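All protein chains but one are shown at their positions in the complex.
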């Protein structure tokens, strides 16, 4: 699927978004998470919580999310969880919206961009918060 | 002069206004005034002080004014002082802008109306203040 | 003729094509569209008469001042205010509510109580939170019942001799509830509390009469009632306005100024610091004249029919929930709904694909969202130019949505 061009997705939402919205792979609680953050999109009230299990040497062994969120935000959170799993803390922190959009195979309109970026900023907060101690 | 029609006055200011602005009859201090008030036109900062000498039985024996004021306001104050002299307190209080305009022989534009009415409102304050004791 | 047939051609924006479809604008509750007459009035003003107001002797200044003050007369008439000095121009509902909260705030003491409701827009909540925090006052909220109406018995229990302010919406911007202003004012009066009514969702739709409502303050925005952005109205009962120190300072609102002190101007200018929104006032006059020409009763009736059609139609679609009072109760020109399995954002985005503009989200009423147990809703709101056919299109489109994602 990563080989498909954006134009392959029809209508407002790409097939990847539809699919990840209907069947997110990483939605749910993550017991034992040691890097957790939650934030809200002030424009709509959407809320996303990212939970990471970070191994002592700094590798993210698992990531999950919970959220009251729209299709774009949910799909984005799911992709973010996908992308960070197995990565180092530094690699995860370097993740950027273009990486997420590449997987989503979607053009996101300006007003929905925050739907796509909220999971990333929650990720950054989670990494930040856990980096301190 | 009271017989002249408004159209007899030429230009922006009537002859009465010009005349009373150049040579006001009642401008100056009034020593022994027992009803005094002063107020300001908030739109321009013009200030008028009305001083009345009121006899015990309630007749205004003399009226004078002082003011940093434009031609219309000065002429109006001068006319007000004219009109109240010799009148009872009640008669003075009944004075109204149309009485002043009739003497001024002028059409006053809306934004200058407060220039014409300021002396009347100061008069009302002077009468009010002195009425209380 | 139906109102939409009469008015559609007055709104230039209705020519817009959105995503290949003619625009169907169901978001007037957020901000209404403007009839040509409003735009023309502002253009005429800028092209012929613009100058600053009040302090000017020249011709343009006189014309501008007269036009600005004529807007005050228009508002006075439109809301049935006893006198023009009771009409203060603000920059909008939020500005007016903030202004009055700050102004009343200065008179509050520690332990005084402010009562709001659970269905307030944030603009009638946050200013009171700030005041309560600053003054050590207590903020309480009247709860709502399941159907989105206020629990007035609970209100009675909240009222105490320390209640100083009761602030509430005339019409809810989410569930459309029309609150019983007269009744609430009566009870607040009984404990000598001031009443502040947020009329943002009422002014565009209901005939207003301040003498009948008897509230102390009533606040609304022009941009929701066919007028321009940038201006609003604060009505205040004269006796109360006169008793208050102005909350905000600047030019225009003073009589005399020294470096260390100032003497306030007369009403209403005492509460209008700075150069006011002059062109916007001219536009508001035109909006009021437009509404009056149509007739507020006729407008209410038209919008109520659309509202009922929407409410009943949506309720018949499987998986759709409609919030707020039942269809047989009068409500404002607003219907909030949810589509099972779809986030409100996605509902709005999918409708936009068909050219239909509805709003989605928390509608600046997060406490109410929490009460309803949702993150947000999708919301359709109506204006004079909306038609039954547009509503039918909304209904069929919503009916097809669940398979869309």
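We call the chains A, B and C, going by the order they appear; numbering starts again at 1 in every chain.
Here is the rule we go by: a residue touches a chain if its C-beta (ideal position, glycine included) is under 8 Å from a C-beta of that chain, and two chains touch if they have at least 3 such contacts.
Here the structure is a predicted model, which means the values were calculated and not measured.
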{"item": "Contact list for the unshown chain, restricted to visible chains", "value": "A, B, C"}
{"item": "Touching residue (missing chain; options C:180, C:367 or C:388)", "value": "C:367"}
{"item": "From C:3, C:87 or C:141, residue that would touch the chain that is not displayed", "value": "C:141"}
{"item": "Which of C:279, C:306 or C:322 contacts the chain that the document leaves out", "value": "C:279"}
{"item": "Contact footprint on chain B, counting only the chain that is left out", "value": "11-13, 18, 21-22, 43-47, 68-74, 112, 115"}
{"item": "Chain C residues touching the omitted chain (full complex)", "value": "12-13, 16, 18-19, 23, 25, 27, 30-31, 33-34, 39, 42-43, 46-52, 55-61, 91-95, 97-98, 101-102, 106, 116, 118, 121-123, 125-127, 129-130, 134, 139, 141, 221, 223, 228-231, 248-254, 256-262, 273-280, 345, 348-349, 351-352, 356-361, 363-364, 366-367, 370"}
{"item": "Chain A, residues in touch with the chain not shown (by the definition above)", "value": "40, 42-45, 109-112"}
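Note that only the chains that are shown with their structure count from here on.
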{"item": "Intercentroid distance (Cα basis), chain B paired with chain A, Å", "value": "78"}
{"item": "Centroid spacing, where centroids are CA-atom means, of chain A and chain C in whole angstrom", "value": "38"}
